[in-house]
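Shown below is the structure under consideration.
One protein chain omitted, others in place.
Moving on, here comes chain A:
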Amino acid sequence: MAQSSLEGLTSSGSLTGHRMSRRTLLRSTAVGVGAVTLPALLAACGSGPGGNKNEVTVGSNASDAVPKTAFQAAFDAYEKESGKKVKVNTKDHNDFQENINRYLQGTPDDVFMWFAGYRMQYFAEKGLLTDISDVWQGFTGFSDALKAQSTHAGKQYFVPYYYYPWAVFHRKSLFASKGYQQPKTWDEFIALAKQMSKDGTPVAFSDKDGWPAMGTFDYIDMRLNGYDFHKSLMAGKEAWTDPKVRNVFDTWRELMPYYQKGALGRTWEEAGQSLQQRKTGMAVFGMPHPGSQFPENERDDIDFFAFPEIDPQHGQGAVEAPIDGFLIARKSKNISGAKNLLTWLGKPKAEDVYLRHDPNNVAVNSGAETSGYSALQKKSAELVAGAQQISQFLDRDTRPDFASTVMIQAIQEFIGNPKDVDGLCNKIERQKKTIFSQTAD
């Protein structure tokens, strides 16, 4: 050890004769660094305020593998057709959402991915989005419901791209082997849940992530009180202490005994896997959720039925189908290029390219090619096509601060202690009042 370190010393000493001085070394390093960074700086200036009209940047929250490759395929197709360049900046899904405020006020990409409905309208209201009503003029194949979800105060801000319905998912083979029938009404649904629980395959349930249980709340509210009430409840216009809201929680409680235990410690992935392993019988999910947890060769076994009817007056007309799509930030540097990309993304064929790579969603444009759809995709498309109203999801239909600081906690509290509905509703209402009254500008 000592020997070798001595050798090291002498050899470096022998170098000193023809070593350059420290100053020259520093100087040459500085020149070297300059040579490397200067072109980069110049390039950065080039795409700066003036903007490179042939390149559009896209802020993407599609960090999962399947949607990421699917989006890339769509942008590649656009590049090929238009001869323009698309630069995608992908960020982690949750990070993207949590930083959206600062992102839109800082230096956003020209086009970014986001959600339809209130969650988009909130930012339009704050003046952070670019009006794209002119782009919408050329669109065909979008229903009025879709247009409404893309509109704020008479102007369009959003290009819908795909959606996925929420429903009650299950394995076809399990239903066949046990002789279960898909229920139509709440009573049949509860009877089925009871039977499943008795058979040792309870209803899958998870809410560790804070959002999965919201789907069940939305559906019970819409089936019980109707879409219009649900929408105005979400907009903060109804009182949460209204007996109608308490009724939602009371109805939900009927289902609680038949859920798998420990929902608050379970992620939606684990719940999806329990469905795949036949440990649970069915689950209220969005379409990509079970799909992503089943191995590819078992995906044909997935089936679903619409959330059952509770009040015949409201039937099963409302469908929860979150829509994802594209928007242009107010601070976008290349608005013309961004609009050009959005015009292309609003065409049916743009959706075809995407869905060829991501079979867990359904195209929004009625002109899109559906022949390549799986049976599940076909059924989903039918479900949404037959919908009288389309809701987004609790955290997309109401203010983000209300959803994330009040509703997540409230629903988890309800799952932990389903008995005290009055106390819960009072708490929600009091917090709702302060949140909706503050900054109501």
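Here is the rule we use: contacts are C-beta pairs under 8 Å (C-beta built on N, C-alpha and C of every residue); 3 or more make two chains touch, one makes a residue touch a chain; residues count from 1.
Note that in this section contacts and distances are computed from a predicted model.
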(message) Leaving aside the chains you can see, what is the UniProt protein name of the one that's missing? Options: "Succinate dehydrogenase / fumarate reductase iron-sulfur subunit", "Sugar ABC transporter permease", "FeS cluster assembly protein SufB" or "Cytochrome ubiquinol oxidase subunit I".
(response) "Sugar ABC transporter permease"
(message) In the whole complex, not just what's shown, which of A:A263, A:M287, A:A306 or A:I390 touches the removed chain?
(response) A:A263
(request) Just name the one of A:M113, A:L128 or A:A350 that touches the chain not displayed here. (result) A:L128
(request) Sort through A:N54, A:T69 or A:N101 and give me the one touching the missing partner chain. (result) A:N101
(message) Suppose we count only contacts with the excluded chain; which residues of chain A make the list?
(response) 97-102, 105, 126, 128, 208-210, 261-266, 270, 273-274, 400-401, 404-405, 408-409, 412-413, 416, 427, 430-431, 434-435, 438-439, 441
